[in-house]
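Showing chain A:
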Amino acid sequence: MVLYEIVGVFIYPGMAFLFGLAFLYEWIDRKFFARVQNRIGPLYTGRSGILQPVADFIKLLSKEDIVPASCERPVFSAIPIVYATLPLIALFVIPITGSALIAFEGDVIFLMFVSALITLTVFLAGWSSAGSFSRIGGIRSALQMLSYEIPFGLALIGPAISAHSLSLTKIAQWQAANSSWFLWLQPIGFAAVLISLLAELELVPFDIPEAETEIVAGWLTEYGGRRLALFRLGKDLELVVASTLVASLYLGGAQPLFFIPPVVILILKSIIVLLLISFVRAIFARFRIDQMTSGMWTYLLPLMIVQILLVQFGIGG
Partner candidate 1 sequence: MEDLIKRLEGYKEDIVEIKRPKERRIFVRVKADGFKKFLSRLIDDLELRHLSTITGVDLGQEMELLYHFSYKYSVEISIGVKVPKSAPKVPTITDLIPGAIFYEQEIHDLLGIEFEGHPNMGPLILPEGWPEGVYPLRKEYTVQELNRIARGGG
Partner candidate 2 sequence: MSYGSTIKVPFGPQHPALKEPEYFLFEVDGDIVVKVTPRIGYVHRGVEKAFEQETYLHNLYLAERICGICSHAHTTCYTQTVEGLIPLEVPPRAVYIRLIMAELERLHSHSLWVGIAAHEAGFDTLFMYLWRDREMIMDLMEEISGNRVTHAINTIGGVRRDITNEQANKIKKFMDRFEGNVKEYMKVLETEQTFLKRTKGVGILKPRDAISLCAVGPTLRASGIKSDVRADDPYLAYGEIPFNVITHDGCDVYARTIVRCEEMIESANIIRYALDHLPEGKIRVPPPRTIAPNESVGRVEAPRGELIHYARSNGTAKPERYKVRSPTLGNLASVCQTLIGAHVADIPMILAGIDPCFSCMDRMTITVKKA
């Protein structure tokens, strides 16, 4: 039994599987993004460049890591590990194979908590770096969180209310049992969760904390070598979290289809979400921080409140 659990945590559907998914998703994202831009994307490493994310990771691990002299050393060094671990924890509660590694009532709230922690980590990364670009990036990240946090939470709660459960696994199973996805039952929620996730993942149009042309690399500026490798891994894992979360919560989760195992179905659904996110990234320009916060509070939040009210009155499951 213990062996079974160890294999579960470390291999499948645990860490090894999740790292593999992370690299795969990064490749899909880069390839799709490139094709939209009339470029080719990764090409040489592995067939059609599929090993490129792995190659980048290994290369970064071998690079020199320069630590700024005036940074807060303990925080600076610990943050990358924390940043890579938190999405992993989040992934443990998402039912990728139909049942999550850890499932309990209230894991939706747990997920929100972990995502808030991730943003706090970003802020600390920027703050402890002691460079002006990093500080500005960290502050912008925190400011961005203040804007998308509430709509994001509401978008997670909507399906929870309908499914009468705060457990992601149960919400996914509710959609399977009732043969209807929250995608069309609560469309506003779907749009809101995508927009908030774009903001949380710091992707265009909300990549303000890392706006390359304004503040170099924002909170990531001072990190290099192994620490940067961990950050990038964390980002890829966050991409997996985002796409599988939306797939579980709004697209019906892992359901078996004919003879295809549920995990494959979930991965396919989450890849669709990933392509959607990539596409939005390619076709928009970047907002300014004040435009983003005012947009979120003026438009997204009221719409989500409307959505929740609709759910309360029985519309949308």
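Everything that follows uses one rule, which is that a residue touches a chain if its C-beta (ideal position, glycine included) is under 8 Å from a C-beta of that chain, and two chains touch if they have at least 3 such contacts; residues count from 1.
How these were chosen: all candidates are chains of the complex that A comes from, given by their letters.
Just so it is clear, the model here is predicted, and its values are computed rather than measured.
Colleague: Looking at the complex, which candidate is in contact with chain A: 1 or 2?
Modeller: Chain A touches candidate 2; the others do not touch it here.
Colleague: Please name which positions on chain A make contact with candidate 2 in the complex.
Modeller: 36-39, 204-205, 207, 211-214, 216, 282-291
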